[in-house]
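Every protein chain except one is present and positioned as in the full complex.
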């Protein structure tokens, strides 16, 4: 039915490979279908100027795509000399989302830099980035706690993201790949925590609109998908996952 | 109860002054409480390169604030040499929203430039920009049709935007001013059409989250506020408003 | 005789609306014919690095036009990523002129930021900016003195600016509008103080020249126009105007 | 009396060495006291986009200083990634001035690029640039006419520039060196043609003002200095100088 | 003896994984010790302006590092808004080297874009980039020839690169890792073709020098290492390797 044979409420295969890069405090390669993103978490022992002397930390994110992550080669933003609006939106979204599940007081005056670099793109790169970055962040925290540099566990809950959308023939669908995303009437990114709360909701009808009923169906689909992503995250994190707490109402 | 004495579901006073600037095809000064935005619509007789030879038009938007629109003076983006991420997000949002209610085939190979310049800011500048820009756009279309340069009416429906949020004491509130916005746990921008459909929904819990129940209450509040904005737009547009069609279910 | 029916030595109607924007220490909307400029004065409690520890203040200015202040839409300088040469010349001129009538020692280690934003342009935007900015500056000083933050009155004299030019048919004319400016052979901006001294004189014959006799006639015309502008400034400033001193030899 | 022993109305020694650089169509090294500027004129067989298909030419100028032309090393504008306001003002001034004495119709659809590079600075670099650039321009025209690429002589008159100023002790002085310029109350650049007309007049009282009487004395001094510069230009140009016409009323 | 136990003339383990990214015409992940670089070759059906209408093609390269490829996080060049001198040197080197072994006439008016993105760095990233990029380039050519878009084989010879250096204790060593590179007195990059010719030789003694004898020993070491890299390239390329020709004098 869908271009790749999936059910309407079916995620693409998800794989999270941890410690993918040796230097960062935390790193993963997250693969969702043909979308692959390297997510790293780097801890810097200072905060940006606007945060100084408040005794709390900061989390900021950067996002980029390799030029040939996509079907057509993209010009590098470093060659253009500026970052596009799309990139800025995405990196602001990643940073904001991660901050919502971290107790910034508990990380002290440190900055956690999240880098999400898409090496292969097939739709859903921003949601995959958030889902992967959460794991990289937990691994970095684990490393710091193991090394005695951090004593309080600052992660308040799980965090994952998924896209949902409305296809003109199939209706509401979960986890759009690039072809589906290009033809969808409505595109929505949903970011949720382990206890079922929303962190961010961004629904867009480019040259189209959507009703309150469609919104409700999209949110139901998103919840299903995100629950599966939580399980993949828990498996990737390993023994340290217990500290984050129970994943309520999961049947996986 | 609220800092400025409003009811939880009460908009600030709205005023839309048309033909505020003499050169543009369409222009308004929209005032919502202490937020004031000059919105202009300029029609250019060509489309950007990626749209050429498709027989259809394009709508794009730019947004800026005067340096002293705010309590603290902001550095001009022209002095910095680059546009901030926040500005880029907002101008992409304005352009995307307006395109959703315009039949781009009917405007021919033309670009409509929307400029939203905030001269005084007190919260809700992006939603005021969209609400005002819609009127400027309709006035520009009217001018072109009156002048015989355009023969088909391209506006498909009304478009307005409002912010809603969750205050930790008061709960869900409509149309946040700057003080309310700064302390709100959840901030949501809702953009809707005259027939009650969503065009864009952006809900953010910076360092906070929100439940499905809260989402539903926020959407109800937003619908109320947007209905009032439609009436203000209809009054500003004048006789030409009939062409856009009925505003269903309005009691105002 | 002139395109808008004025006498050769007649200013366009001048109006200065004070406290136009609520946040800045001082602000005006100055209207001269169809030219409208928002001028604000913002006081910052520090000076730029090259002025530190000298016990005196600094005044600097920025100038910009809304994209559709003009007949043809201009590309924003923030989008271009750089400020044009014309803008730089104008903002340097505004800052330099204002500094000539302010005793910088008396404002202490503070920077006064002048922002001149043209919202509608019809010739003479730089001279209107200077004339309006002077009033905004005085209002900001008044606010600081009333609030007890400043004890010595630092304004030494009135300051106003006007353009004069040579039309190939009409000869020397005062206060050129856009059409006149476009076709003038010679364009001169004159900036003077209340006691009849020059602060700045910039005469340009783009692809033309002018004689010593023409120069003298232009300067006479400019003095007439500036005297009227001083009266408009005095009225706008109100009771505080007495502190600046007498306006000598005025008949208005 | 003056720091370098000159009379109040005395120019520094002027020397113009022609064909200083081998590649450009015209080039000079102009030396005025310790100020040394390489001026070149390059002819390009096309005009900028805004001038196309009008059958006439364009003249544009660029100005720069070597980093160590000055007492303190300046950061290169190429390293900063942007050109300063001062540089932009100067290069606009040079281009505008030269265009006033050239019949652009007679040079056809060509651009003449003027480059003024200050290799040693001691005050008056912008006026020396204009005086030298005029000679480089004439030499380039001569080369084109000798080579049969141009048949009508496009230079309408001589053009030279000088600075004058007001010293608080000495009063009005001609051709300020760097020390004099730094301490002058008033600084004025005067650009004139061979027949005694003004092309540009820029008088500035940074934190000071000047009277109508002072203006008149400054203009008299400037005329004296410029007459001497015309003679130096005529000598440098050689036999071709006759085409430009008589230098009226010169006694040198 | 060496920090990682290698012999002085021993390469680190080399692995070249082909078709690593799905979209580009050719792609590899090259691993040399802990240095990992994704190299892609993208074919664009046009050449840059300076190459048009000459009937021949062009090869150009871009190089970048993920921010956390290194021990300390690097600021992204897209955030800085400009590409560093080091990056420019490397990308010019990669492009120039590849062009030396390709018959540009045989690829027609096409550009081959080489992208080398270092995902993990441990010394020798520029030489690994060249060695990997050569394979990506051959794979892209293979794809185009298989698809009938190219009929003549344009690759003239193998191309590989290696670093050699002088350690103050050990003397001349092959294939420096990051620690060795940081402490070496002399660092030399050698790029050679399959028939034993040099394409590029860059030897640098930062705050040190080297003798003619040392140069000769370094070149001998480099030839040894490059011969091994040719074998790794041949294995990665597979059956298509025969078209490139014999690898003379190899014992591997």
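A few notes on this one:
Going by the order they are written in, the chains are A, B, C, D and E; count residues from 1 in each one.
Going forward, contacts are C-beta pairs under 8 Å (C-beta built on N, C-alpha and C of every residue); 3 or more make two chains touch, one makes a residue touch a chain.
These numbers were taken from a predicted model, which means no experiment stands behind them.
The chain that is not displayed touches the following shown chains in the complete assembly: D, E. From the options D:34, D:206 or D:220, the residue with contact to the unseen chain in the full assembly is D:34.
Residue E:91 is the one among E:64, E:91 or E:227 that touches the chain not shown. Contact with the chain not shown here comes from a single listed residue; of D:83, D:102 or D:186, that residue is D:83. Checked against the full complex, the one of E:215, E:231 or E:247 touching the unshown chain is E:215. Of the candidate positions E:8, E:201 or E:247, contact with the hidden chain is made by E:201. Seen from chain D, the chain kept out of the figure touches residues 21-24, 27, 34, 38, 40, 42, 44, 62, 64, 66-71, 73, 76-83, 87, 113, 115, 117, 119-120. For chain E, the list of residues touching the undisplayed chain reads 82-86, 88-89, 91-92, 96, 99-100, 104, 188, 193, 196-212, 215, 219.
Here, only the chains that are shown with their structure count from here on.
Common neighbours of chain B and chain E under the contact rule above are A.
Once chain A is excluded, the chains joined through touch sort into B, C, D | E. Mean C-alpha position of chain C lies 61 Å from that of chain E.
Mean C-alpha positions place chain A and chain E at a centre distance of 34 Å.
Shared interface positions of chain C, defined as residues touching 2 or more other chains, are 81-83. The touch graph of these protein chains is an open line.
Touching pairs of chains, sorted by label, consist of A-B, A-E, B-C, C-D.
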